[in-house]
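Note that this complex is displayed minus one protein chain, with the remaining chains in position.
And now, chain A:
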Amino acid sequence: MADATTTSIPGDLTAGGTKKRVKVNGSAIVMGLYLLFLLLPIYWLLNMSLKTNTEILNSFTLWPNDLTLDNYRTILTDPSWYMGYVNSLIYVVLNTVISLAVALPAAYAFSRYHFMGDKHLFFWLLTNRMAPPAVFALPFFQLYSSVGLFDTHIAVALAHCLFNVPLAVWILEGFMRGVPKEIDETAYLDGYSFGRFFTRIFMPLISSGIGVAAFFCFMFSWVELLLSRTLTTVDAKPIAAIMTRTQGASGIDWGVLAAAGMLTIVPGALVIYFVRNYIAKGFALGRV
């Protein structure tokens, strides 16, 4: 993974005899098979998205014989379709910003100080990550309706804070633990106020941690459907919920469904590319 984070392996370990080479090939085969298993269903979706419905239903072909971009054109020219992507992106970004803003100071407190009830509080926060969204669907619906936030982006963003804030605190705490405390003390001796120290010195030090936390908030907010569907009807309806309308009177519009699915994969793929070097550490929640 990260070229920067791994130390180079001494030559005598990598330059083995034939036995070593056999093992490397074995690994390559395992990885090849695993990646094939992962990519085959996605390829099938891509394949379908480039076919016409007639071809999908009437002939079984491994690649599109009659390549068409009409399915994508349908989605990208119809506001009721593409606004779904805009809505999803708006609440995901809102959620990421809110989650990080509240999680940063809290994670700092957990990583640096003992205070009354800190351990219980930390576990209690985690319990929210464990709460099944199905339990919260109905109460959220009533709560946000009663405060007039129903069908707004902010409602979904706040609802997703339920599981993203604890996760962000957990990840950031792991990364902050790795920063020596002497840095804080030196900064205070040099006359930095807490706010200035935090934003000027501390945050740049854990920037990779912030990136990873942001990635995870983005990820879990982007993939969640149950809450975002329950809390929206028209104005803030996410793309994942809009996809269900391909089931029309004349059966399912498979091509458009597949194209919509492919387009939901794009933002995730882009984000992964940017954080690829930190992703493994991030999944370990900064605890490696």
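Convention: a contact is a pair of C-beta atoms (placed from the backbone, for glycine too) under 8 Å apart; a residue touches a chain by one contact, two chains touch by 3 or more; residues count from 1.
Here is the rule we use: contacts and distances are computed from a predicted model.
The UniProt record for the undisplayed chain lists the protein name "Sugar ABC transporter permease", from the options "Sugar ABC transporter permease", "Oligopeptide transport system ATP-binding protein", "Cation:proton antiporter" or "3-methylmercaptopropionyl-CoA dehydrogenase". Looking at A:106, A:187 or A:236, the residue that reaches the missing chain in the full complex is A:106. Listed residues A:75, A:161 or A:213: the one in touch with the omitted chain is A:161.
For chain A, the residues touching the chain absent from view are 1-3, 5-7, 9-10, 13, 26-27, 30-31, 34-35, 37-42, 44-45, 48, 56-57, 60, 62, 98, 101-103, 105-106, 108-116, 118, 121, 123, 125-140, 142-143, 158-159, 161-162, 165-166, 169, 177, 181, 219, 222-226, 230, 239-240, 243-244, 254, 257-258, 261, 264-265, 267-269, 271-273, 276-277, 279-281, 283-285, 287-288.
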